[in-house]
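Below are the structure tokens for one structure; questions will follow.
A protein chain is absent from this complex, but the other protein chains hold their places.
For reference, chains read A and B in written order, and residue numbers begin at 1 within each chain.
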Amino acid sequence: MTMVSIVSPISNGYSTGPEKIGSRWRAFARTAFPFLVVGGIWEIVAHLGIFPQRLFPTLEDVAITFVQLTISGILPHHVIETLIRLFCGFALAGTMGILIGIAMGQSRRAEDIFLPLVSIGAPIPGLAYAPLFLLWFGLGNLSTILLVAFVSVFPVIINTWTGGKAVREIWVRSAKAMGSDDRQLFRYVILPGTLPYILTGLRLGLAQAWRILVAVEMLAAVPWGLGWLIFGAREFLNTDVMLAAIVVIGGIGLALEKFVFKRLEDYTVVRWGMMVS
Amino acid sequence: MRPIEIRDVSLIYETPAGNVPGVQSVSFQIAASEFVCIVGPSGCGKSTLLNIIAGFLTPTVGEIRIDGKAVTGQGQDRGVVFQDFAQLFPWRTALGNVAFGLEMQGMEKNRRETIAMEQLGLVKLEKFAQSYPHHLSGGMQQRVAIARALAYNPAVLLMDEPFAALDALTRDDMQRLLADVWRKTRKTVIYVTHNVAEAVYLADRVVVMTPHPGTVKTEVLIRLPRPRDPLSVEFLDYQRQLLQHLGQHAAAG
Partner (left out) sequence: MTNASVHIRSARRAAITLLFAAAVYETLARSGIFAAALLPTLPQVAQTLVAMLVDGTMVWHVAYTLYRVIFGFSLAVAVGVPLGILMGRFRAVENFFLPLASALMPIPSLAWVPVFILWFGIGNTTTILIVFYAATFPMLLNAWSGVRAVNPLWLRAAGVMGASERRLFWKVIVPGASPFIITGLRQAFLRAWIAVVGAEMLAASNWGLGWTIFDAKEFLNADVMLASLAVIGCIGFIFERLVFGSLERITVIRWGMMRAAKD
């Protein structure tokens, strides 16, 4: 069940295909409609002044704040710091996860050694370790990156390990019959054979990393980063700043899910017919 | 080309439920460039025997000698084609699959692709060199598998029911193609099947095995000129003879 991902169920909705401009427009209008309705209700409530303006800003305010923060370079700075943490932590998790996962898939001994640790570590929400990491490694970047790595490493390990077991015996036999030695077998058969699972693991890992990174930034009191931007804005009741930052967070989350692995998958496992897009 | 000797080979599978014999004291010989079919009822140990010859399994008793040397594991002197279409590597094009063995030997790219292309020509698939396996039909995939097993020029070709999963018409085409490839390359071929018509069409000699636990029941020499006519009286006689050995007295067809 590890393979069941809810990462992109939207993409297997109705494929639009090459259609006429008119129906494109209709599709666009259909997508925009719910946002207009919700946005409209928000505007009415905000303008009626039922809630204090500071707590329930109008959408114009949020948009203006967004533009101001972007132009002044503050928002981009926060975004970049957050992304750097994400990718450092994720790169660490990806490397370690693939290595451990493949070792577990190939060697019974490695499996016996790592499996207990993985099955104890995986079910505890990674965020629960946050205070412990902060205590051990101090407030700041090191704790954040290590925690992101720690959280995202488990899906990578588990999927890679499963994938290693899914490498077909017949491929291994064919390759050996054609004279592959162990190193060649690994590089030319086991690695590509496991790739669909590795990619799924990385995708799930990245999603998990993203889900907790923002919270960790709040806890770790890092000076820059989207999490801190939101959390800090609480002091001055800057709800408009929070909402602007949340829009950015949503945008990045969407981009991570939709684009980062899509290309890679299309170029490899989808082209090979090992995974449907 | 090298002769193959199978000397008193037995294999016992150890399973949680106990020991299961795979094959039992099988002995026969194969001359260089000979086309031998092994037929036998399902579960008698044909695949087991082929896997032992290929070096994937080690016999519990007995040994295989190729050109006088005992077999210990896989080697590039034997090419293998399985029944399963999934034997091709999905991450490589047809050409990439065929060139695999040569790549393992460290041959440089241009040379191995030229050779792989020739092999694809032999199975009439030059046009599909750049296709990935999942875009090829079952029959085409099996042809790529044959080309792949021949590409690094092994002396012996081992085939385990390579066409069993194909429809009847395609299978006929494939048998003709294989007979043609064999005529051109003169490899030693060991071909497992449970289809007697296929055996009579392809083989110089047919080894008939007993039901599980299998051993050699008898050998039948097929003395028919090639290309063979499956509707000739002699052909049908051979077929009937094999079926009788297999204990099925049904009419040939």
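The rule is simple: a contact is a pair of C-beta atoms (placed from the backbone, for glycine too) under 8 Å apart; a residue touches a chain by one contact, two chains touch by 3 or more.
Quick caveat, the model's predicted, so the values are computed rather than measured.
**Q** Which listed residue, A:215, A:260 or A:275, touches the chain dropped from view?
**A** A:215
**Q** Pick out which of A:101, A:126 or A:179 touches the chain that's been left out of the picture.
**A** Checking each option in A:101, A:126 or A:179, the one touching the absent chain turns out to be A:126.
**Q** Given that one chain is not shown, which residue among A:38, A:67 or A:99 touches it?
**A** A:38
**Q** If you put the missing chain back, which residues of chain A would it touch?
**A** Touch with the absent chain occurs at residues 1, 4, 6, 9-10, 13, 30-35, 37-38, 55, 108-109, 111-117, 120, 123-132, 134-136, 210-215, 218-219, 226-227, 230-231, 233-234, 237, 239, 242-243, 245-246, 249-254, 256-257.
Just so we're on the same page, only the chains that are shown with their structure count from here on.
**Q** Using mean C-alpha positions as chain centres, tell me how far chain A is from chain B in Å, no decimals.
**A** The answer is 48 Å.
**Q** Over in the complex, which chain B residues touch chain A? Could you list them?
**A** That would be residues 54-56, 74-76, 78-80, 82, 84, 86-87, 89-91, 100-101, 103-105, 132-135, 148-149, 152 of chain B.
**Q** Would you mind writing out the residues of chain A in touch with chain B in their complex?
**A** Touch residues, chain A against chain B: 168, 170-171, 173-181, 184, 188-189, 192-193, 195, 268-269, 271-274.
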